[in-house]
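Every protein chain but one is kept in place in this view of the complex.
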Amino acid sequence: MEIDFQGSLQTGFFTSRMDKMLGWARKYSIFQYPFVTACCGMEYMSTACSHYDIDRFGAGLPRFSPRQADVLFVVGTISQKLAPVLVQIYEQMCAPKWVVAFGVCTCTGGFYDNYATVTGIDHIVPVDIYIPGCPPRPETVLEGLMLLQKKMQNQKQEI
Amino acid sequence: MAIKQVERDLTFRERIYILEILKALRLTARHLFRNLFVHIAHRFGLLRRLRGGVTYQYPEERRPFSPRLRTLHRLTRRQDGSPRCVACMMCETVCPAHCIYIVGGEHPDPQIEKYPVRFDIDLGLCVFCGYCVEACPEDAIRMDTGKLEFSSYSREGLIHDLQELLSRSTTPPKR
Amino acid sequence: MEYFIQFSKAFFIFNLVMGFMYILTWLERKQSALMQDRIGANRADILGFRLLGLFHPLADAIKLFTKEDFIPPGGNRLLHTLAPFVAMFFALISFAVIPFGGIYSLGGYSVSLQVLDLNVGLLFVFATMSMGIYGFVLAGWSSNNNYALLGSVRAASQMISYEITMGATIIGVLMIYETLNLQEMVLAQGETLWGWIPKWGIFLQPLGFILFATAAMAETKRVPFDIPEGESEIIGYFVEYSGMKFGMFLATDFIETVLAAALITTLFLGGWQVPFLGSDGFFFSGELWVALSSVTVMFLQVSAFLLKVSVLCVFMMLVRWTLPRFRWDHLMRLGWTIMLPLSILNILITALILLWIR
Amino acid sequence: MPSLEINGQSIEVETGSNVLQAAEQLDIHVPRYCYHPGLSVAGSCRMCLVEIEKMPKLAISCHIQAQDGMKVSTESEKVKQARKSMLEFLLVNHPLDCPVCDQSGECDLQNYYMEVGQYDSRFLENKIKRRKAVPIGPHVILDQERCILCTRCTRFCNEISQSNELGVFNRGNRSVIDLAPAKTLDNPYSGNVIDICPVGALTEREFRFQCRVWYLSTQESICNGCSRGCNISIHYNTSLSYKAGGKRVQRLKPRLNPHVNRWWMCDEGRFGYEFIDHNRIESPQLRAVQGKLQTSDWEQVLQEVSTGLKTTLENFGPEGIGVIASPQLSNEELYLIRKIFAESMGVQEIGTRNPWEKEGFEDDFLIRGDKNPNSRGAEELGLNSDVKAILEKAASGKIKILYIFQHNFESPEAQEMLGQAGYVIFQGTNWNKTVEVSNAVLPGATYAEKDGTFTNFEGRLQRFQQALLPLSESKSDIEILSTLARKLGYPVTYLDAEEIFREWWGRTYQELEEFGELLNGQKR
Amino acid sequence: MEASITLKKIKEGFGNDVIEVDSPFQQDTVVIAPSALLPVATFLKEDPELQYNYLMDLTAVDYWKRKPRFEVVYHFLSVANSFRLRLKVPVAEPEPKVDSLTSLWPGANWYEREVYDMFGIQFTGHPDLRRILLYPEFEGHPLRKDYPIKRRQPLIGPKH
Partner (left out) sequence: MFLNVGPAHPATHGVIQIRTELDGEIVRKADVEIGYLHRAFEKHCEEATYTQCFPYSDRLNYVSPLISNFGFAAAVETLMDLQVPERCNYIRVILSEISRLTDHLTCIGASAMELGAFSVFLYMVKAREWLYELIESVTGARLTISYGRVGGVKADLPEGFEKECRAALKKTREVLKEVDELLTGNRIFYDRMRGVGVISARDAIAYGITGPFLRSTGEAYDVRKAFPYFVYDRFEFDVPVGEHGDNYSRYLVRMEEMQQSIRIIEQALDSLPEGPTNVDPEGEIIEPDLMSDLGKYGKTSGLLKNEVLIQPTLQGSEKRYHDRIAAPTKEAWLPPKEQVYSNIEALMNHFKIIMLGHGLRPPPGEVYFPVEGANGELGFYIVSDGTDRPWRVRCHPPCFPIMAALGSILEGDQMADIVPTFGSVNMIAGELDR
């Protein structure tokens, strides 16, 4: 763990410690809301299942109620018809919350660049991490998750 | 036509819940205790050959994958280190996702004639179909890096340019 | 001093339950992982120590505490906030009458390792458990959400029907031990039958044990009885809860698991009794006996209780990760048309045998 | 009139035509490299071999005159085998250049390989090396390795441009096409050798590596470079506009019109498409009071222009308005201008010809001195008042509001007069000297961005078609004028150029003849 | 060539309405006039020798710039005989309209809704003709050739 001296001087020792602790807790306790729509769902399953076991990172507990979820995994193509649902789910989530764009369809729309799809969910919800791939292999997903954990750890924690 | 009737009903033994449930519990318990045993043995450095479960402990341990697996792209180099690509746009043409952008330029060597001034792959669009590799007549683009890590915090980070793609290749030895 | 002992017992049992709950959340993850050929949570570290992922529940707790608390717009603010506390409170308070050890003389005091030596202990447990339902019902009702409402209605009906079975099953036990006091019940199980079978409930009431265990598991609302939650069907009565309130519901589930395990242990598995262990040492048939100090005996007996509870917990986890979920009406059918008659049959048989013996 | 039978179909052809042409009339395509309808017959490639009954050997169809009673087969096994072998021979020393060759995609080697070749290579020797990528003129690059020595280019230089720059040198498998000593390929028609080269030996310097040809779309159009009105195709690429800095039009190619340009076009016209994507006025502009031009929106500009016109008309009558239309505009647009300004408003004098414009280079083949595509059209429509006089009136204040289309008045004299004019409206495509002194600027569309007709100097009415969407915020002139007219209160409801054309010419575009129609002096 | 029984029977029974009969790649194809659709379909389903009990697929093709512009394509299957039949009905602009087959096959319901959604072809007698794959606010019919693939429509607001 790197210590950010500048930051700790500015924000005070206690807050920085607090930040660190909260970051630590948050990154190892990821209750995810899997918003699974399409092909990527298959690799999402693989990631969650025995061979890759996303639970090792503390992200094994999917919550199907957005209220209880910390990370919104948007897995699979989002169509114009589905977009309002996604926005609503995002709005229902309680802070602090993060969004993972899983697969190219969610990152940029992928090769489904047509009248029916949303070209990247970042048009409708803020995205914290982009995991490209069509679908991403579980390794890619786990690496993305680790990047997200890094982000959770290092960001300013809000209570 | 061979037809097989698969219909079945529960026997009395199965109808009383408890025996079948115990059977099922026995099965899962077998998994539990076998894995527990193997893990404990591993703690003591024993039974290294057995695996407790099937999980690969990424990132420390990577799952072995087939050489055919299409992974992150790279551009190969000539012996002078420049890209082998001649900007023929075959990959750009065949790409169903239109994720490759190439701009060609005049190469000083008239034998080569053309080279890519710009070569971007937008991983945010790429669907890893491997068509670009198949279409390349120069063996200039490959998807054999074995790298699977390319997530990013931003969309811009998903666009890999010529230098980045080249950096994954080494200059081949002189022949 | 009385108060001090009382307080320290309460403190001990509270921490014990909380510790159990903590370990259980960890255990649940790890056990399910092993059952499914996985590894399970193991990444959370403190100063580089990972301890098999033991810190993951800690991270969960901290995170849940600091997560935004949400009260649904159309819901009742007060009741919505109250519900998880009600649920958790009644689950916790039931432990007051569970004896986790025998009666020992320590420093001149005779200490019964039971927070509250109530002569109607069993009834107390039942009472609190039925009160606990209010928590779930309130949660569902005050959320202003159809799914939550469905969940709470299911919870209520399920709990009520299984409580009846439980009650009916217990009667057999009561008839044998002729007491409602749980400590006395455990003491009674210290005896042996024909000199070698411990006089535990499971041996005297095998049918009762199965029925009670089933019903108790049903009370914990976990697979295969997780109809009120029914994750993939209706998500659960707590669908509108977030943050620590949701965490309390989760915790309540685990506390209830421990409670169910403790009850089963107390009623059917001899509570803190270790076979052949008397108050001053092991006593086997004839000349064979090993003398032990009172403190050692206490330690052994408390450990025995904890061990039994743990094994039961593991067993319940095993069940939870093996079986599919019942359907609402099948569960009712099981409760009312199979288990209730069987438990009444159990009473009858017990009564007949008792009559015949006497 | 000999009558012959090709692949079982009989046909009667004109005396003197060869078998290949006869086959073409039957829609039977005979592969060929050296034969070109506009050039003399060389018979060097030997791809057009056909089997003719009673002839002992296969014959090259481009050289054999069609004779009565001939029985020709273009698809027999023998023919196919011969073509295959011929192709194999031609490819023996061909370099592996498809990846870098601009011709791939429209290369006859590729086409005929898939049509008649499809054999596996048997070549086990080294290829002969020759010179590559040699610039032989301002527009042409030569690659001797790719050349199959069909000599179309040398014949072009000898027969059409008559400048004799190219020739075949050396013998046998060492023979190459090269420049004659001390010459460069810089005749005004040099671009045509690129078109007629069936392989990638001659490529265009301007087009080189800009775009692969299979990305290009084409649209039929008319060159607006001079009053000849050569038929051309616009090759454009809109899907990959990030390339070449948003350049959409990639190249122009001549299109066959036996009455105007045959197969050719001049270099001036061929490379004069830059203005379509370069230096364009992309949005409407308004001059702030005593200030600079500022980007505005259509609604505002049109409002200001229409109010200006209306008030001038009310206060000073039609004499207060001056209109200078442009010979760059299509007949339809000029007709609309006439309709709005002359017929509806009553403006008497509408000029088109820029009096300061000098006659450009002219030759006896294609290039005309008048560099406007539609001078004749404007004349026919009667928009030929004296521009100088209009400008003078504007300078003297008699004309309050001056509406200029497209013209670039560079001469100091005109600049001075414009400087004194009251209110100047400019409608056109590119930034120029007139824009600098205008008060309102309406960005119009270039000829590649609209439909219409031009009348060339000899009075041939030819149609051009829209290839591109108007750049950025610019709009087609018909749309601008119609909107303006509606704002002024005139019932103008044209949706597209075709409606105007029908009103003016009485026919639809489909009914217009393929190679254009001569006006025959009818005034409309 | 057994399958051509179907073609023969259709030609016999509906000679006037048959526009074209063909068997490319041994796949029987019949083009009939729109008015004859229901009788032909009923005949196919009920004829004891044919027994086309399956309406396997129902779709349309937009032959843009050809007249009539649309063609509704039905694929029938007879499990008993292992016959397949492609039935095509030309439909003309501006108001493309065909009879609905929902009365014969309830499965036609969704297929027809899809064709309506994608091509804007109306099915007379359909119980509930509304969009199926796209949302009600969508304008136009995307599988028509004059609908550009990339023409997006404004995002609809949250409505669920």
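Letters are used for the chains, namely A, B, C, D and E, taken in the order the chains are written, and counting of residues starts over at 1 for each.
Methods note: a residue touches a chain if its C-beta (ideal position, glycine included) is under 8 Å from a C-beta of that chain, and two chains touch if they have at least 3 such contacts.
What you are looking at is a predicted structure, and each value in this text was computed from that prediction instead of being measured.
**Student:** Which parts of chain D are in contact with the chain that was left out?
**Tutor:** Contact residues on chain D toward the absent chain are 88, 91, 94-96, 98-99, 104-105, 107, 109-111, 113-114, 117-129, 145, 212, 214-215.
**Student:** Kindly note down the residues of chain A that lie in touch with the hidden chain.
**Tutor:** Given the touch definition above, chain A has residues 35-39, 41-43, 45-46, 49-51, 62, 64, 66, 76-77, 79, 81-82, 85, 88-89, 111-112, 114-117, 134-135, 137 touching the missing chain.
**Student:** For chain C, enumerate the residues touching the unshown chain of the complex.
**Tutor:** Its contact residues with the unshown chain are 32, 35-38, 146-147, 150, 223-224, 226-227, 230-235, 321-330.
Definition applied: only the chains that are shown with their structure count from here on.
**Student:** Minimal path length between chain D and chain E through chains that touch?
**Tutor:** The fewest steps needed to get from chain D to chain E is 3.
**Student:** Report back the single chain whose CA centre is most distant from the CA centre of chain C.
**Tutor:** D
**Student:** For chain C and chain E, let me know how many angstrom lie between their CA-based centres, rounded off.
**Tutor:** Inter-chain centre distance comes to 63 Å.
**Student:** Between chain A and chain B, what's the gap in Å when you average each chain's C-alpha atoms?
**Tutor:** Roughly 21 Å, centre to centre.
**Student:** Hey, how far is the Cα centre of chain A from the one of chain C, in Å?
**Tutor:** Distance between chain centres, rounded to whole Å: 36 Å.
**Student:** Hunt down the residues of chain A that sit against at least two other chains at once, touch-wise.
**Tutor:** Touching at least two other chains: 50, 53, 56, 113.
**Student:** Provide the list of chain C residues touching at least two other chains, using ranges where the numbers run on.
**Tutor:** Only 33, 36-39 qualify.
**Student:** Hey, which residues of chain C end up touching chain A in the complex?
**Tutor:** 29, 33, 36-44, 53, 55-56, 58-64, 66-70, 231-232, 235-236, 238-243, 246
**Student:** Which of the residues in chain A come into contact with chain B in the complex?
**Tutor:** 50-53, 56, 104, 107-111, 113, 120, 122, 128-134, 136-140, 142-144, 146-147, 151
**Student:** For a test of understanding, state which residues of chain E touch chain A in their complex under the given definition.
**Tutor:** Within the complex, chain E touches chain A at residues 134-135, 142, 147-153, 155-160.
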